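Note that one protein chain of the assembly has been removed; the remaining protein chains are unaltered in position.
Should a chain be cited, it is by its letter among A, B and C, assigned in written order, with residues numbered from 1 in that chain.
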Amino acid sequence: MVQDLRIAVVGAGRMGSDHIQRITRVVSGAYVSAIVEPDAGRAQAAAAEAPGAAVFSRIEEAIAAEAMDAVLVSTPGQFHAPVLEPALEARLPILCEKPLTQDSASSLDIVELEQRLDRPHIQVGFMRRFDDEYAQLRELVASRASGELMMVRAAHRNPDVPEQYTQNMLITDSVVHEFDVLPWVAGSRVVSVEVKYPRRNSLALSHLREPILVIMELENGVLIDLEMNVNVQFGYQVTTEAVFERGIARTGEPSGMQVWRDGRVSTTEHTGFETRFARAYDAQVQRWVDAVRDGRLVDGPNAWDGYLVALCCEAGVRALTDGGVQSVVAPERPAFYA
Amino acid sequence: MVQDLRIAVVGAGRMGSDHIQRITRVVSGAYVSAIVEPDAGRAQAAAAEAPGAAVFSRIEEAIAAEAMDAVLVSTPGQFHAPVLEPALEARLPILCEKPLTQDSASSLDIVELEQRLDRPHIQVGFMRRFDDEYAQLRELVASRASGELMMVRAAHRNPDVPEQYTQNMLITDSVVHEFDVLPWVAGSRVVSVEVKYPRRNSLALSHLREPILVIMELENGVLIDLEMNVNVQFGYQVTTEAVFERGIARTGEPSGMQVWRDGRVSTTEHTGFETRFARAYDAQVQRWVDAVRDGRLVDGPNAWDGYLVALCCEAGVRALTDGGVQSVVAPERPAFYA
Amino acid sequence: MVQDLRIAVVGAGRMGSDHIQRITRVVSGAYVSAIVEPDAGRAQAAAAEAPGAAVFSRIEEAIAAEAMDAVLVSTPGQFHAPVLEPALEARLPILCEKPLTQDSASSLDIVELEQRLDRPHIQVGFMRRFDDEYAQLRELVASRASGELMMVRAAHRNPDVPEQYTQNMLITDSVVHEFDVLPWVAGSRVVSVEVKYPRRNSLALSHLREPILVIMELENGVLIDLEMNVNVQFGYQVTTEAVFERGIARTGEPSGMQVWRDGRVSTTEHTGFETRFARAYDAQVQRWVDAVRDGRLVDGPNAWDGYLVALCCEAGVRALTDGGVQSVVAPERPAFYA
Partner (left out) sequence: MVQDLRIAVVGAGRMGSDHIQRITRVVSGAYVSAIVEPDAGRAQAAAAEAPGAAVFSRIEEAIAAEAMDAVLVSTPGQFHAPVLEPALEARLPILCEKPLTQDSASSLDIVELEQRLDRPHIQVGFMRRFDDEYAQLRELVASRASGELMMVRAAHRNPDVPEQYTQNMLITDSVVHEFDVLPWVAGSRVVSVEVKYPRRNSLALSHLREPILVIMELENGVLIDLEMNVNVQFGYQVTTEAVFERGIARTGEPSGMQVWRDGRVSTTEHTGFETRFARAYDAQVQRWVDAVRDGRLVDGPNAWDGYLVALCCEAGVRALTDGGVQSVVAPERPAFYA
């Protein structure tokens, strides 16, 4: 039997705990061999979910102990770089939650460091690429069965956000997903970002001015208009309507049991990303484990993709703050990341 | 300009009033020239909706006064025959609300009387034939584009019924519609009827045992299983799922504005036949008026169809009461009604 | 009986012929008493559809002959003003196909002329206001049951357009409808228009650069992003997704018989405005006839609404041609048109 993959999960907060449970209970061919978490109480709670996992307070200790074959990084974004660097130096395969790092400069440092290795070792956790319907839409684009893709009309709607959610996080925490997945679907990259303000939602936190309409242009001419909405109250909804030369396609439509009652037929909507993308998260980790075990190391967005998204987020924040059409200028994708 | 059709509406109860308003406000090329209603108060109320209409207490008086070109009969079913007979003798075109008469024997008398005329003069008000989706389904059957029709799985659901609704009316007042429209869709006639009792609805009137499952066989082998339900509480719903050799078709699905709120996406269902079949009622009367004006006289179910439905209802009541598979034995359709 | 309304239809082209048939066969309480059409062949063809209608080559002749109680104007837009002026002077109620006139200056002339009368006599033929779902959406906005409206995400898609369709007609012939109906739904008026160009449809006529994304701001802060698309090939589709503070609503979703065949479940889409808005056209004319007969004269968009739309079209054409955000500056709505 091929040996099960030993994974060190770094960061045992909400996302980290979810990943520990996923690896322990859902994913085939892997187990959590190490938990790296400086907060001792949190580390113990996490370890209870992963029988046999060793606990470390720093990644360097886990590396020194040779406690893992691969690393899953789920610390807050500003602490990604200090984990990625030693893990890369130890030549460990890495699944890094989004964003790659906190800004484009530090992301560029990471991609430069990684290029000293023989091939990409980092996969970034943009899990939407593992959602069945996004994948079907990408296939439809690539097939040209409906002609060329011309526009994407998207919506990203959250029921609400916590008090600490800031205006910039509309871009850096939320639109960040569309910056990765929609160019991937469309087969191009973002060249500009613009933000428009509709009437403000009076139910939103008082420091937020939202929803916003984000307009992105891709290098191949595709235009994206995205409604970014974090206080829709009624549920969690991520949809796209792709406009082709010969037709339309829609993803993210409600599904499941239909109930007729009280004069209406209705279907329950999602209330959070945890259920909406439950299968995408599972598939992401399973496919990453499979890729590491069979030597491919990465099966999804790589560090260069993460760097491009960081550039988009910076343009998006400028557009949010200063207005106008903000360009996204990126170097050529290195052959290393082809 | 071709003269507008002068219509006498006989019976000014709920259905009659609806028809008076329809003819006055919606239908082109006709107006209500006479109202025949023995109840003076009801007659006056109705006349207020039809400026210029003469009021009569008996059909014979209206005929004697030459007050109309055509007759719309909307008295209770047991009073249809006494209206149909003098109207036929006066050779007037007639739109008669369903049922044709209260039983098959009296219906047979009517078809025999009608056959003394040069051609059919009576149209029976089975308005479902004027519903767009039933018509589309019939075309799909006739086209054989999905192969032969094999089964129809139907549902007829009312939110509730009034206290005076009896057990037999499940058949004679409700299933009566399916006895006309489903054979028309399927291109055949009913040869047997059976009734099954599911668990009883505890919210139904105490004297009703319902819903029921009605199973009909058609001469061409098509099998129909119909859920007849008069206490669904949530709305009014009439649906069919037609099973073909190469596919399925569904009619009666909800449509209209979709609303996302409170964790659900929902569409408002109909709450009564008045809205569900509003356009079918309008189309029925408009097309009848057009047919009378251009000399065809009938454009829909004729008196023979009404007689066949009466035979089905009698078999249905036997099935409801005595159980077992009850045959529907009908003579050949006369060439007169081909 | 209240007298049927005598209507003169001015212009017997495609739209005029449709209206003649509608008034003759569908609408209650009116008939075509006069056809005004300079092309003799076209006039005769139209007259064959309206038995008893007199034929005139100029509106002035029909007025002199006292041939009508009301006027329906369906000439090409540039010929509306020369019809509206004498009709207004004759104090005739008018239903004028969109646009009111060919530009805002001439529209302003008309509204000034009309204000000499005791009250509005002109209704403009923006038929979408008579579509059930637009009306339901407007009620939902007005009720605030889902909170305030914040955005409208709309699509207006035609299967194709004829060779003579020009780039500017994207605005003046197509978006013109949204310039009327969406502010009506939202309860506000357009203050700016902007146009964005997605990837061009290679199947479009070579002189067209389309689809376009039109962004409108309303005075109340509502933001509208409209996809205007005249070569979608697959059908005719007009949809809105209205974004409220507490929910979403969608109109224009497909409905009708569902067919399962060849591995898919599908519903037929509309292929033209004639079927998509068939009932809206009928309802528009019926309600206008009813309003004229009962003395209200107008039951829908009035000439001021038509003038506002002309201003929007001019801003839209500037946005299409020159780029940038183009303001729509309008005077206060006169009390006359409140």
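By definition in this document, a contact is a pair of C-beta atoms (placed from the backbone, for glycine too) under 8 Å apart; a residue touches a chain by one contact, two chains touch by 3 or more.
Computed from a prediction, not measured in an experiment: that's the story for all the values here.
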Among listed residues A:Asp39, A:Glu66 or A:Asp132, the absent chain is touched only by A:Asp132
Decide which residue listed in C:Gln102, C:Asn220, C:Thr267 or C:Ser327 touches the omitted chain of the complex.
C:Thr267
Mind pulling the chain B residues that touch the left-out chain?
147-151, 153, 155, 157, 196-203, 211, 213, 215, 220-223, 225, 227, 229, 231-234, 237, 241, 243, 245-248
Touching the unshown chain, chain A contributes residues 1-2, 4, 24-29, 31, 51-52, 132-133, 136-137, 140, 145-146, 246-251, 253, 255-262, 286, 290
Considering the whole complex, not just the chains shown, which residues of chain C touch the missing one?
234-235, 237, 254, 260-269, 271
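One rule holds for everything that comes next: only the chains that are shown with their structure count from here on.
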Hey, what chains does chain A share as contacts with chain C?
B
Check the residue numbers that chain B and chain C use where they touch, and answer same if over half are used by both copies, otherwise different.
same
Would you identify the chain whose Cα-based centre sits farthest away from the centre of chain A?
B
I'd like the most central chain, judged by C-alpha centroids against the all-protein C-alpha centroid.
C
Centre-to-centre distance between chain C and chain A (centres being mean Cα positions), rounded to whole Å:
45
What's the distance between the Cα centroids of chain A and chain B, rounded to whole Å?
58
Just give me the whole-number Å value for how far the CA centre of chain B lies from that of chain C.
37
Quick check: what residues of chain C touch more than one other chain, meaning two or more?
246-248
